[in-house]
Structures are given as structure tokens and as C-alpha cells.
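Note that one protein chain of the assembly has been removed; the remaining protein chains are unaltered in position.
To keep things simple, chains are lettered A and B as they appear, and every chain counts its residues starting from 1.
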């Protein structure tokens, strides 16, 4: 699979990506979108959540610091995205940690057509109906077959499912992609999961006709930048700065030489 | 125009700048104020928005992630600022993107005496009553004469108007200043516009008798720091770090050698 054309599409079209996301990593979500050459916007008031979505190319939702009011705005924004026909990427951040978070995740999934459900192993396992142990927003252990969970949930919900981890799994349109880029340092930086969701939204917004491929390409580009960034870092904060700037400078040669995306059975 | 005395006033008086601002760049707004030698505070509860303003030297408002509740707190804070006689700087962030944002902007402008209205070209054009196309919080194209828009809105509202861009326009008290400092890299970093508003608030809080000059001087200092910062940066995140630290270390020689502020007809 050629990855670079997906990055090129982002840089050519610089799509506007509307976010309703959490308050912890909201800047980082915006900056990663901008570093890739797209435009971020964040607007969670119910009075304008739909109108802002209507001028965007994709919608990214993240329940990291959800409230009932903000979830209502997410539903309004998702309805507007469905009406316009742009992809909605949904990060089920912290699913499994509380019953409230599980319930709100399912409400959002039932209220609108979601293009991509994204989470770590325990979050997606929970959304797929399994019992899991979590550590807040960090992944817990999941013994089940993650590829099978992704494939099954993708079929059940009629959407693309992304499980991030040492090996990212992307299941959608009857296909399965494995992204083996990235570095363990990513786990020492708060927000890499949230940023990955914004990246998937950015790539899906630029190439909406091929969502699973766009998601895999976006993850690969983000994680290749992480591999480059870690070489110049002696801790998570130096890594963070390099990560944004390696994204900003990412070129075709780097992408095609380093990408480790495989189509699986 | 001598710029450095305005910076010196900030460092001598270290004014307290109260903010009701957005959740994306709230840290950066606080840090730029602190890096200039002043004190930031952020308090949006309606019960204390006025009381916190009453101990401040200026109030900075930014509707980047507005809600109806937060706008009500902005009105309370602005009323307290008017009562105390301290300047209110209002960033009409995202005006033109949704009807709700336009309406709330006008509500705030009508509810209180605003010292400085600040935005990019499409935001200010919208506030001036023109039809515009926007890209969320990024500037859209405006074909009209920006200097004339600034001058006219300044006259209509009886305040200083700042339009940021490659050339910043500052219109107020019947005068017009052009600030030609800055660097295109600023557009690759989320939050430079929001930070500029905090900087204007900081300089206006230190020199409230000369608001248009203080606004121009503040923009020039911030953008000179950006010019110095970009020399040591290979991407937007490295630039961000350098920007804060070049602000922190900015000295008289740098300011007077690099400033490109002109008074215009």
C-alpha cells in the first residue's frame, strides 16, 4: 500500500477538522492537525456544534473529559456530519473505566453513523461488549483476539474500527490493515492516543472514499514521525516537540522507506 | 514611535491580566503574559468573574470555545472592568464561522465598552457587517480595504480595532498604525492569534492612557520575538518554545533595531 498519496491529499486539500474533544489534550489535537497541513477548529456549544460541522471536512469526537452537556453537542455535531456526508471519527477514550462512560459511548454510537471507532485494546473490547479491567484512560490487559474483535465490531456497526497498540489494527470495508510503526516512548507522553484520533480524522477528511486506508495511512505517518522524533529526544517532553516538528517536515522518502503497513487476512 | 518604553512599563508594573478565554490555548495565553513579566489569571465562574476583574489591570476576552454560560460571565467581567475603568480587549475568534458566534460577539460589544476589538481579516470584516467566508478560526479572503474597515469600525464603536495579518493594522483615537513584524511560521502554530490578544491586554493594562500605541507596541514586541525565535526553529513546536523564551529575554536593543511600526495616513 502506498502511504504518501494520503499525506499528499491532506497537504493539498488542507481539510477543516471540527473537534469536540477533551480539555487535557485539546491543544495537542489542534496542533497535530495543523502540523500535518490541515486546519483544526473546536466548538462545543450546542448552538453552533452543528453549524461548525457543516463547514468542516471531518468531525473528531473524544470523550476523555465528557459531560452530559458536551455529549449532547457531540450528537448534534454528528447529526450535522451525517447530513453533510463527512466522516465522524469517535475516540471512546476511557471506555471501560466507568459505567457512565460506557453508556455515553453507546448512546453516541446509536445516535449517529460513525465512520471510525478508535480506542486502545481495552476500550474497544469494552465497546464490543467484553468485560475489561482498565486503568483510567490507559489500556488494561485484554486476552481475546484483538483482530477478531476489530473485525467483528466493524461488521456489527458497519464502520471502520481502529485498535491502537504496539501493532495498530484497522478493520473496515471487509479489509484488515496492521500498522507496525511507532515507538514505546509514545506511551510516556500524555495525548498520543487523542492526537492519533485527530490524525485519522484529518486523513479521512482528505480521502473520505477510502476510510480504512486513510486511517491506516494516517496512523503510519504519525508513528513514523514518532520514530524519527525519538531519535532526537531524551524524554517525553523533548519527544513531544520533535513529534510535532517531524510531522511538519515529513517527506515522501521518509514515509515510503519507514512505513510498515500490512494488509492481513 | 519608540516601542521599548511600553515593554518597560509592563516589566515595571507587571499588571494582572484577567482572562475569560478558550480551552485550546488557555495555557499559552497565560504563559505569554507571564513571559512578558506580567501576571495572568483565568476565572470564568459567573460568581467571581466580576470580583476577579476588580483586582486586575486589564481584561482579555476570547470566544474561541464560547458557550452561552461563558459569554454571560464575559459580560459580568466586562461590566466590572468598565466600572473600574480598565481596558477590555476582545478577540472575536471565529466570527463569521457560525451565526451563533456572530450574534454573541455583537451581544458582548453592545453590552460593554470594549477598548480593543481584535481579529484576523475575515473576523473583523464580519464584525464590521460584511459577508465573509471563513475556515473556522483561520482567516478567509477579504477583498475590501482592511485599513478602511479598521478605521470605520473604530469610529463606529469608539474603540481601537486591530486586524492581524502579514501587516497588522491598529486603528484608534483617529490614528492608524501598521506593524510589519512577524513571520509566516506563526501561522503554523495554533494559538498565536490568541496569544496576541493576551499581549495586547498586557500592554494596554500597563499603559491604559495610550491604547492604540500600546496595542501596536505589544504586537511589535511579540512579533519581533517570533522573528528571533524562527531562526532557531525547524518546525512549529520548536518555534513555540523559542517564542516564549525570546519574549522572556527580549531587550531594548532587539526591540528598537527590529521594530517595523509605522504611523499611516
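The rule is simple: a contact is a pair of C-beta atoms (placed from the backbone, for glycine too) under 8 Å apart; a residue touches a chain by one contact, two chains touch by 3 or more.
Keep in mind that what you see is a predicted model, and the values were worked out from it rather than measured.
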| item | value |
| --- | --- |
| Touch criterion as defined above, residue of B:45, B:99 or B:144 at the omitted chain | B:45 |
| Of A:25, A:105 or A:164, the residue in touch with the unshown chain | A:25 |
| Residue in contact with the excluded chain [from A:135, A:156, A:180 or A:232] | A:135 |
| Touch residues of chain A, complete complex, unshown partner | 22-25, 27-28, 64-68, 94, 97-101, 134-138, 188-191, 234-238, 241 |
| Interface residues of chain B (partner: the chain not displayed) | 16, 18, 23, 26-27, 30-31, 34-35, 39-45, 47-48, 51-52, 55-56, 240-246, 248-249 |
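The working rule: only the chains that are shown with their structure count from here on.
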| item | value |
| --- | --- |
| Whole-Å gap separating chain A and chain B, where each centre is the average of the chain's CA atoms | 33 |
